[in-house]
Structures are given as structure tokens and as C-alpha cells.
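Have a look at the structure below before the remarks.
Apart from one protein chain that is not included, each protein chain of the complex appears where it belongs.
For chain A:
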Amino acid sequence: MHGRPRKAPKPEDLAAFSAKAEKLRILQSQFLSNHHQKIYTKEAVELSAKLLEINPECYTAWNYRKLAVQHSLFESNLDPDAVNSILNDELRVVENALRQNFKSYGAWYHRKWVLNKGHSSIENELRLLDKLQNVDPRNFHAWNYRRFVAALLNRSDEDELNHTQDLIDKNISNYSAWHNRSVLVSNLMKKKVQAFSQKDEVLIREYELVRDAVFTDEDDQSGWFYHLWLLDQTVKAESPLLTSSWPAHGSDITLSGDRYLDLGSSPFNTYHFDSGSLPLILYFNQAVEGVNVSTVTVSSGFNVNKDVIWKPILSNNSKTAHVWVGQLKFPKVELDSLGAYTLECMYNLPKKNQWMDLVQKKYHGEMKNFHIYEPDSLESDLVLPLDHLSIKNEHELSDSSWQEKIIDEEISNFRELLDCKIGKLTLARLLTARDALVSSDKSVHSEEVLRLYSELMKLDPPHSQFYKDEHSLILFEKVISGRESLLSYCFRYKNLTSSSSSNPICLRLNGLSLSRLGSFEKLLWVQMLDLSHNELRSIEGLEAMQLLSHLNLSKNKLGSFTSLESLRHLKSLKVLDLSYNEIGAHSVDTTKYLCSSPLCHSIGSEWDGSELVTDGVSLVSYWEAFFILKGLKLTQLDITGNAIADEKFTAFLAEVLPALKWLDGVQLN
């Protein structure tokens, strides 16, 4: 019952209803009896029409009519006049039914079914649709039907685009028309039809049109999503880019006797490894497939390329990934006996590759040497090449000036609309996109963008968390982007091991009130990360940080183990602090279907009995924890301060994680 007022019916109405109900009941039972006995006489078919006129949703009656049509088409010997009359009858019944209920799925489909029989009067359909769409310009079924008829008539996309234009001109707040426009314009651009072959020209035209909509009524959402789509079309890279790698392209690696890897004596890139191989990490700006020895060449001091097996870091059942990891194996020589090795890491990707175009737009430039400021350390003169000093590639960026021009134009337009939320939000997005176009490490507009998001949080409280997440992404990038800024968050633990110079740096991004993480491509080198005292609900994307060995997520808002899916891919992780989160405190798990589990039939989600280390009862109650943690070789874990962390649970953890030495600060036997 939609939109019908709640009131007790009057007695006289009650009687009328009851009579109506009785009549309908008799119709329905007569109809079902005809249907079961396959009676297709004129009377029987007429009865079903009467029924559908009152109750168009009675799907079985539409099925019956289809059977009846097939029956009479067979009887008619396909005489054209008879066929037309049979099909016309059906169209009439559908029209009557739609008059009763404009949203009847059964009626609309019946009409399509009739037309698919090759009915000749198809032009009438557009006229009928115009009438219907006049009454309800947003009707979902009518729009679907229009696309169906247009396809049957072979109408060109340009003609249909004109039709949407008419509707938009009539009422700029017709989201359905804007939607159809997006479909048609996409098609036309893809096909590079004459007026749509120049992408920038198309975009400029469309920006102008949609700006009218947004500026006419800033609360009307019709143009919002269209504008965002145009922005995406403006900045979207045509092909995937390799945004960063570890070790960086062209970096010199020294392997020293005690199995440390040293890249140019940099503490940022000191990496301790205990297997005979070194991870190589590639980070792409979009998920790609097909990274293997034939598409990526690694040249180094050793002739080891053929040994590298590239594996995607996958979630769910995707076949493509942002992050690919290869293991570089060393020759089987005792490192100890040889002292130091030098190895130069060079990645070469094919020049004309279908899936990638190796352009490092953001960080291209010469190697720069940085001095590190270490608040926590006495050694302050270390020379640091940051890992994202990368490739000066012959594939220079394609000319981006038209993009810059368009966005600058939009920025100046939207500066005029700052008294409403869509104005502020759009401006923030435009400025972010503008910064991304510039080939520098600095985001010129980040302060302004942060201010806009802060204002939005106050202006539109119901969606404040949305703006907060956007704010966090910008803030996070700002904090780790500039060299001075980054260095001010880098610390070194003094007494971790005896030789303090080889201690990895700890990146401490705690207490920044971050609700979301991003910019992982800049953090591939991090081995120790402190994200405590933030507002994180998820750590999606963290799987890119393959070198992580220590991770502090204490005092955040993590609500379940499934939100920690990324951890499953961090094979080097040894120390993990999850204390004082909200794990176990919620009845609704918002990441249940974003992780690999039996519920989503994902790869690797089968219970593997050979790894069974605990009793089934715990396994059933704690399956999420089991799935996330079972493959990790943690030596230290803190879980206290979570609703789930009772005695039973900690006992379970001790069983699942046999390598664990410390649990909540207590040494295990």
C-alpha cells in the first residue's frame, strides 16, 4: 500500500469492499480453473482480461494469456489480419491494465512479449510512451520500455539524445532523463560518432548543460551525479599506470652479510629478511591483471629475472589487483661469507602494453637526497632517498592542458556557489582533481579542500561521516606527501635490538583523528606503522604495505575481524596491537561480505582441516578471527579492550597462533 492514508473504512465502504472482494475472488477461481484445464475459448480469454483489468499484478493470468495467444496464432494459420487482431487485443488489455497500475511489471513485460512477436504497429509505441511519460516523467518501467522500443526501431543514439534533451529542457529536475543521457553520451563517445569524437569538446558542452541544472536549484540532485561523472571522465587515465614500486626503479641495493638489505645506506630502506628472497612490490593506480615475467622485466646484478613469480594481492574473487608482489631469489651462496652484494633494481615494462603505460606522472624527477629529521634519534645526518623517487620515463604524460583548462573553468564557476553543500563538495572535488593533475609532490589546494570538508561536516550533519572520510583521505595524503611533513612523523625505537642503526623507522600517524586511509602507494617502504588513537573503521588498502612487520591499530573504531581482511596478505607481520577497538560490540558486521569467507563463496574460504588447531565450538563462534589470523605468524598480539576479548577468546587465540609469544602483555609458555 503506497501513499494510502491510514484510517478505518466507513461501514458503507466496508460493504462495498467486501462485495468487490467477492467478485474478484470468483473471477480468480474461474480463471485458475480455465488455466488448469487449458480452456482458451473467447469467454475464458475475456474473463482473464477482466481479471487483469482489476488486478494487473496477477502474473499467472498474463502467462495464461500468452498461452492463449500461442493457441490462437496456431489456429489462425498465421493469416496477417488475424495475427494483427490477436496481438492488438493483447495491447489493448495491457493498456487497460496500465491504467489501473502504471507500475505493473507483468503488464509491461506482456507488451514487450507481444511486440517481440513482430507486431507491425511499433511506431504507435513511441506515441503511447510520450503520453505516459507526460503523466509520469520518472516512470522507471516506461523508460525501460522506451529503450526497448528504440532498440526495436533501430533509433539512433543521437535521436534519443534529442529526446532526453527535450525532457531536460521541459524539466531540468528529471533524473531519469539525465541518466539516459549519460548512457547515450557514453555510447556516442565510445563509438566516436562525429560530434562526439573530440572528448574535450563533448565534456565542455556537457559541463555547461549540467551546470545549469545544479545552479538552477542547488538542492535538486538531478545534476549532482552527472557532474561527478563528467569530472571522472575528465581526469580518468586511459590506461593503468604503475604509480610506485619497492624497491624503486633504478635503486641500488646492497645486501650485507647479516641479511640486511640496504639501499643507499638509507634507514628508510633498510630491510631485514630471513628467507632467501626479497619482495618486490608494484603498485598500480587501478586493478590490473597479467603481471608476469613476460610483461615485467626485472634486471639486477644477478641474472635472477626468470625466478620472479608475480602474485596479485587479491581480495574476494577478483582476478585483477592494484598490488603485485614478486619474490627475488638470491643465488644460493652463503651471504655471510661474501660480505656485501650490490644489486641494481630496474623494472622494464613493455612500451606498448595493452594494460599499462608506464608513466610515473606524480613523482618523476631526478633522485633527490633528503636529510632525515628524527625527533627520537641522535643520528640526524642520515641520507635518505625516499622510495618514490622514480622513473624518468620516455613515455611522458600526454598533454594534460585541456584537462587543466576544463577543471580551472569549473573551479572558477563553482567558487560562485559556495553557499550550499553541493557547491562546496563539488569545489572540493575539483580542487582535489586539479592537484592530482599537477606533476609535483605537493598538493597546492589541500588546505582549502580540508577547510571545505570541515564546513560540510557542520553544514550537513546527517552525512558528516561521509565528509569526515573524505577529509581524512586528504589529510592523510597531505601528512605523508611533503618530505618535511613525512619526516616529522618518522621515529626510531632506540632499544629494539642491539644494533640500533639497522632498526627500521616507525611511521607514527597516531592521534590524527583519521577515519580512513589512502595513498598507500607512497608507503610501500614502511615496516613499522603506528595508527593508534584514530577513528579507523577499516584498513582497506593496507595490504599494499607488504613489508609491514609491526602494526599498531589500538584505540580505533574497528568493529569486527572481517574489517581486518588486509592483514591476511601481510605475511611479514609479527607484532599487532588491536587493543581498545569495538570488535565484538556490534550485531551488524559491515565488512562481512568484503572479506573472503564461506558466506561469499570466495577463493580460499574453505575450511582447511589440515590447519585445524582448535575445537569446533570456538571455530564456529570465532570464525571471523580464525579466517583473518590463522595464516599469520604473529609473535605479539594485543586484543584487550574489545568486547570479544574474554578469557575464552584469548585461549582460542593462543591455540590458533602457535608462534605467539606475547598476548596482551603476558608471556605465553
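Going forward, a contact is a pair of C-beta atoms (placed from the backbone, for glycine too) under 8 Å apart; a residue touches a chain by one contact, two chains touch by 3 or more; residues count from 1.
Criterion: contacts and distances are computed from a predicted model.
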Options "pyruvate dehydrogenase (acetyl-transferring)", "protein geranylgeranyltransferase type II", "Calcineurin B homologous protein 3" or "Tubulin epsilon and delta complex protein 2 isoform X1": UniProt name of the undisplayed chain: "protein geranylgeranyltransferase type II"
Chain not shown: contacting residue from A:Arg6, A:Lys42, A:Arg127 or A:Lys190: A:Arg6
Residue, one of A:Ser48, A:Ser245, A:Asn285 or A:Ser315, that touches the chain absent here: A:Ser315
Interface residues of chain A (partner: the chain not displayed): 1-7, 17-18, 20-22, 24-25, 28, 32, 35-36, 54-55, 57-60, 62-63, 66, 105, 109, 112-113, 138, 140, 143-144, 147, 173, 175-176, 179-180, 182-183, 186, 220-222, 224-226, 228-229, 232, 287, 315-318, 320, 461-463, 465-466, 469, 537-538, 540, 563, 586-588, 590-594, 596, 598-603, 605-612, 615-617, 619-620
